[in-house]
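Just one protein chain is left out here, and the rest sit where they should.
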Amino acid sequence: MSLTRRDFLKGAGTGAGLAAAVDLAPAEVAAQELKTKGAKEVPSICYYCAVGCGIVASVADGKVVAIQGDPAHPINRGALCSKAQAYIQVLDHPQRLTKALYRAPGAGEWQEKPLDWAMAEIAQRIRSTRDATFKEAEDGVTVNRTEAIAALGSAIIANEECYLLTKLMRGLGVVWLEHQARI
Amino acid sequence: MPGLGTSFGRGAMTNHWIDVKNADAVLIMGSNAAENHPIAFKWVLAAMERGAVLLSVDPRFSRTSALADLYAPLRSGTDIAFLGGMINHVLRNNLFQREYVGEYTNASFLLDPAFGFKDGYFTGWDPEKKTYDRATWKFQVEADGTPKQDGSLRDPHTVFQHLRRHFARYTPEMVERVCGTPKAEFLRVAEAFARTGAPGKAGTIMYAMGWTQHSKATQLIRTAAILQMLLGNIGVAGGGVNALRGLSNVQGSTDMALLFHILPGYLGMPTRKDHPTLAAYLEKETPKTGYWVNKPKFFVSLLRAWYGEAATKDNEFAYQYLPKNSANYSYMDLFEAMYAGKLKGFIVTGQNPAVSGPNSTLERKALEKLEWLVVRELFETETAAFWKGPGVDPAKVQTEVFLLPSSTHLEREGSYTNSGRWLQWKWKAADPPGDARSDGWFANQLALRLKALYAGSRAPTDRAFLALTWDYGKEEPDLEKVLAEVNGYTVADRKPVKSFAFLADDGSTACGNWIYSGVFPAEGQNRAKSRKADPPESLGINAGWAFSWPVNRRILYNRASADPRGKPWNQEKALIWWDAEAELPDGKKGKWVGVDVPDFRPDLAPDAKGGGNPFIMRPDGKGGIFAPLAEGPLPEHYEPVESPVKNLLSNVQANPMAVIYKADLDKLGDPKEFPIVATTYRLTEHQHTGSITRNLPWLVEMMPNLFCEMSRELAEEKGIRNGAPVIVRSARGEVRAIAAVTGRFKPFKLGDRVVHEVGIPWHWGFMGLAKGDSANMLTPHVGDANTRIQESKAFLVDVRKA
Amino acid sequence: MAKAILVDTSKCIACRGCQVACKQWHGRRAEPTRFQGSYENPLALSAQTWRRVGFIETAGGDGRLRWRFISDACKHCTDASCLAVCPTGALFRRTWGAVDLNQDICNGCRYCVAACPFGIVAFNEESGRVNKCVLCPDRVEAGLEPACVTTCPTDALTFGDRDQLLSQAKRRVAELQAKGEKGAQLYGERELSGLHQLFVLQERPQVYGLPEQPRFAVASVFPSSVTSVLASVVMGVTALVAFRGRGGKGEE
Partner (left out) sequence: MGKNPAWSWYIVWYFFVGGMAAGAYFLAALADLFGRERTPAVARIGYTVALPLILVSPVLLTLDLGMPLRTFYMFRLLKVSSPMSVGSWALLGFSLFSLISLVLVLAERRVAPDRALGVRQLRRALAVPGTLLGFFIASYTGVLLGATNRPVWGGNAWIGPLFIVSATSVGAAAIALWPVRPRFTGFRRLDLITTAFEALVLLVFLQSLGAAAAVFLTGSLAPLFWGAVVGAGLALPFLIQLFVRGGRAPELATAVLLLVGGFALRYLVLLSGQA
C-alpha cells in the first residue's frame, strides 16, 4: 500500500492526474433515453399571454409527458417562459376540478353532483330567470332582452367558443355581457 | 381600444410581435414586456442587436428597465404629460416627418374657428350637465363636404397649429414637475425616440395595462398615437402603437364581442334610443366614406348567420330579434348593478372577478346578492368560493352556486388570436379528466338544453331564441363548423366566401364575424392551421403562418410604409409599393405589391383620388391627430381621480368625464389620509388572478407571497424593514403584504414636494396553494371616460408596519 | 468536441423559464419558499433546484441603479472538484465535457458536496444521494439542447462548441465594453482549467456570487500529504525516543 501512497502523492502532485483512477468498473453510462421518444407531438398555442407562442405537447399513452416550446414557431422559436413551462402541473393536479360541484343556499360546503344534473339545473335557472324578467319592448321599441342575467368571460377560450357564447347570450337576450378585455 | 380606433380606424395592435425587431427605437411605457410578455422580448433584443435603442419609462425600475439603454421614472398617472412633452419636443425642434404628417394625417385640416381649449376644458363644456357639447369639435368643410385643408400647415386653424399650441405647455420643466422625471432623463428619452422621425426610421411603442387602466386611458393612447403619427411610425415595419394584450385570446374574445357594446366584428350593439329599426341602425352606424361604408353587408350577413331562414328582407333580417341596449352595461356597471341587487343570475366562464375586479370587496359582496351563480373553472377560484371568503358567513349567503369543471386549453381545440391578430389553431393533446368539459361544450349543451326547454313555445318572447341557428353537434361542438360560419358563406350553396369583399347586404350571404372572413376560404381549408414560417433573417411577415385579420394583413395601414408616390420610405424594410407595370386580372396595369397584403385597395394608384389615404377605416382616410372622444378631441393631462397633488397644467384636477361610481362601498381617499401613490402590476411568474398559477408548485416556489415594493426612503420614513410584513391601506380596504424595500422605486421630486409611490402585484387571493390578500381590495371603481376601464394603475394608499 | 453553455447575463430578462424548464424536464419538485424581500427564490441551488436565476440590485460605477440577473447552475469544470473527490465513480465526465452523475452508484458520502467551489452539488435527503445539473445528456446526445437553453427566449443561454462560444463571448464582452459597460467580462475561460458553463458578466464575479478564484479542492492534497508525512516522521521519532530512551524500559 505504500506504493499506493506514492502514487497518490505523485498523482496529486502532478496536479492534472485527476482522472488518474484505477477503474474497477466502467463509470460512463449511456445517457437515458429521451422521455419524449416515441411520444405523439401535438402542436398547441400557449394559454397565458397574447404573444401566441407555439407549444408542443408530447403525448404518450394519452398522457402529456412534456410541454415544450415549438421550435418551428416563428414567434417563440422553441422558447417558453416559466409560466408555460409549469403548465404541465395543471394537467394532473390533485386539486383540479373533475366533478360538478353545487353549493345550496346557505350551505357551508360543496356537494358533488352529476354533470348532467348540473347542466339541467342551470338551464332551468336561466329559463326561469329569463322568463320572469324578459322585456319585449321599451318605450314602444322592441328590445327583446333580460337585464337580470349577466355573463362574464372569457379571454382564454378559443374564438369559436367565444363566438358560441356571444351568439347564445345575445340569442337569449342577455345584455350584460362582458369579459376581461374591459378590466 | 378606442384610443387606437379613433386615431387609426382599428382598435388593435398595429404591427405584430416579430416586427418589433425592425424598430430603430423601442419605447416600452405602460407595459413591462420583459415580465409580462417575456417571449416578446426575444424581438426587442433582436432589434437591439440590430442597433435599436430600448427606452423604458415606468414608475419603478422593472425587469424591462434592467435591459433598457435608457430608463426614466415617472409618477403613475402622468403619462399624458410625459408623452405630451415628447410631442412638444418633436414639434418645437421640427423633428416630425413633414411629408407623412402633411399627407397621411388630418394635421392639415382646418378646424372650426370656434373650436378652442382654455384652462383644462375644450370648447363646449357644460358645467351644469358636466358634459361636452361637441358642436365646435369639427372641421371646416368645402362645398362637397370634404374638410378644408392647408397643406402648408401654417393656418392657425389647422389641426397642426392647434396641436402645437396645445402641447407648447408641456415643456421639459413641466414634465419634471408633473411626472417627477428629472428633466435630463426626460430629454434623453425624448431625443432618442424623436430620431425615428427621420423618413426611413421606425420606432415602436409597446404598451399594456399600464396605460389602459387610467381614468383618461383612451386619451393616453391617443397621445401615443399622435406622437407616432408625427414621427411617421404608423404603417411601417418596426413602427406602431402596439397594445400588448395580456391573455391568450383577449384579442379574439374582443373581436368576438364578449363586450356589451358590440357584436362580432366591431359592429355596434343596437340601442333602443338610436336604433329602433334596421334602417335606423344602418343609417346611423354607416359612415358616408371609408371602408366602413360596407357595414350593412357585414351586419346583415351577421343577422343571416344567427337567424338563418328566419332572417328575411321582409322582417328586417330578424333585426328585432337582437336585444337592444338601453344603458351602459360595462364591467363595473355590471357589478354595481349586481351590488344594487338588480341581477339574479350570473354565468362566469374562465374569469375570476373576485380577484381581478377593482374594489373587490364590493364585487365579492355583490355576488352575495345573486340568486344563482355558474362558474366554469379548472380550480376552485375565489369567485366560485366567494361565500366562504374572509369575513363571509356562508349561512347568510343565499346564492346557489354551480361550479363546473373545465378542460384545459390542451384538452380542446380551437383558434386563439394573439395580440398581433394572428389566428392560430391549436390541436387537442389529451382528454380532460372526469367531467371536465370545454367552454364550447358548455355553450353547446346549454343552447341545446334551452332549445329543448323552449321547444314548442309560441310566446313572442321566445321567438328570437327559437330562431337562433344552432347546429354544431351534440356534445363537444364541431369548432371548424363554427369557424366556417364565422368566416361566412353564400346562403344558397353554403360555400365559404373567400373574404368579406364577397359579403352582401341582401341576405344572400351569412357571416358570423366579417373581420375573420377569409380564415376559412374554402371547404376544409382552415387557414388558422397554416404553418409555413418565413426564414428567421426575413422581415418577419410570416404570411404563411396562421391567418391574420383582416385578410391576412400583417401590418395595419401599410400603405403608409410607402411615400405618397408609392415608394417605400425604407427600401430595406419595404412592406408594399406601387408597381405601375404589374398587371391586374382585368388586363389593366398598376397595383400595390410587396411582402405584406396591402391594407389598401390593390389597384388604387397613388395619384388617384384617395390614393394617399392610408387609414382606410377612417371616413377621410387620414390618421386622426384630431379625433373627438368623450373628454375632447386632443389629449390633455389630468391628475388621476385619486392624486396627492394638484394638476399643474390647468385648474381641472381630474378628467371631467371620468366615471366615478357612487355606491356606499365606493369611497375615494383623501390625500391627507392617503398620501402615497400606488399602482398594481403583474409578475412573470403568475398569470392574472393566479387562479391557475397560484396552484402550480413550481410557480409558487418562485413567487410565494404578496409583496409591496417601496423605496428605501419611504421604508426608512415608516420604519419598515425589507422582508417584514406591512399593511397597505386605501379608502376601500387594506391588505397585508411583505415589504420589498428596493432602490428600484425612488421618491418623486415634484418641485419642492416629494411624493412616494408603492407597487403591489394583484395576483393573490384567498384560495389556492399560495394565498394572500388581493391588491384589488385597494383599487377604486373609477372608470375611463370612454371605455370605463378601471383606474387601478394610479390611486392612493397609506403604508405602515404590520 | 467540448460543449458548453454560455450564459450572457446582459441578455437575461429573468423570466426564469430555464429554472422551471429544468424542473419540468428532470421532474424536480418545488421547495417551500417565502418572499424575503427579493424576487429571487429559491435562495440557493439544491437537490430539487438545479438551475436558478439570481436577482442582484447594484449601483454601477456611475452610481446608476442596475438590476442584474444571472441564470446559474453547475459549471461542469475541467478541474472538477466533485469529480476528483468522488470515491465511487458516480460522478463521471462525458466525452463532450459534462460532469454527469450516475445515481445508481452514488453512495451519499457528500464529499462532492463539500468539495464543490460553487456550492452546486447538493444532498438529497429523500434518495440519500446527491444531485446537480447534469447538462441534459439525454437531450444533448439526441441532438437537442439542454432544456434550459431551449426555453430561453432571449438567447441569454446558448449551447454549443465551447471554442465557438468562447469567441462569441469575447465578441459580446467587447461589444458591451464599447457600449460603456466597463465591468463586462468573461468568466470561465481559464477558471479551473476551463468551465463548461461560461458567463458574460457585466460586473465583477463577486457581485453575482461567483468566486473570483475558484479553488480546485484537491489542489491541497499534495501539500497536506507533505505536512502529514513530516508530522508522521516527527511522531515516529518521538515514539522511538519514548520507547528507547533512558527510563524507557517499558515494564517496571
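A, B and C are the chain letters, set down in written order, and residue numbers restart from 1 in every chain.
The rule is simple: a residue touches a chain if its C-beta (ideal position, glycine included) is under 8 Å from a C-beta of that chain, and two chains touch if they have at least 3 such contacts.
Quick caveat: nothing in here was measured; it's all calculated off a predicted structure.
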Selected residue (touches chain absent from view) among C:I56, C:I105 or C:L166 = C:I105
Consider the whole complex, including the chain that is not shown, and state which of C:T58, C:T88 or C:Q168 touches that chain.
-> C:T88
Could you tell me which of C:S167, C:S193 or C:S220 touches the chain that is not displayed?
-> C:S220
Chain C, residues in touch with the chain not shown (by the definition above) | 44, 81, 84-90, 105-111, 113-123, 128, 211, 214-215, 217-221, 223-232, 234-236, 238-245, 247-252
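As a working rule, only the chains that are shown with their structure count from here on.
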What topology does the chain touch graph have (line, ring, star, complete, other)?
-> complete
Tell me which of A-B and B-C has more C-beta pairs in contact.
-> A-B
Chain centre separation in whole Å, for chain C relative to chain A (CA means) | 34
Multi-chain contact residues (two or more partners), chain A | 67, 76, 79-82, 85-86
Give the residues of chain C that touch two or more other chains, as numbers and ranges in rising order.
-> 15-17, 19-20, 23-24, 153
Show which residues of chain A lie in contact with chain C when the two form their complex.
-> 8-9, 12-13, 15, 18-19, 21, 23, 25, 27-29, 31-35, 37, 66-69, 71, 76, 78-82, 84-86, 88
How about chain B: which of its residues touch chain C in the complex?
-> 34-35, 38-39, 41-42, 45, 61, 63-67, 683-685, 697-707, 722-723, 738-744
Show which residues of chain C lie in contact with chain B when the two form their complex.
-> 11, 13-17, 19-20, 23-24, 29-39, 41-42, 57, 59, 65-69, 153-155
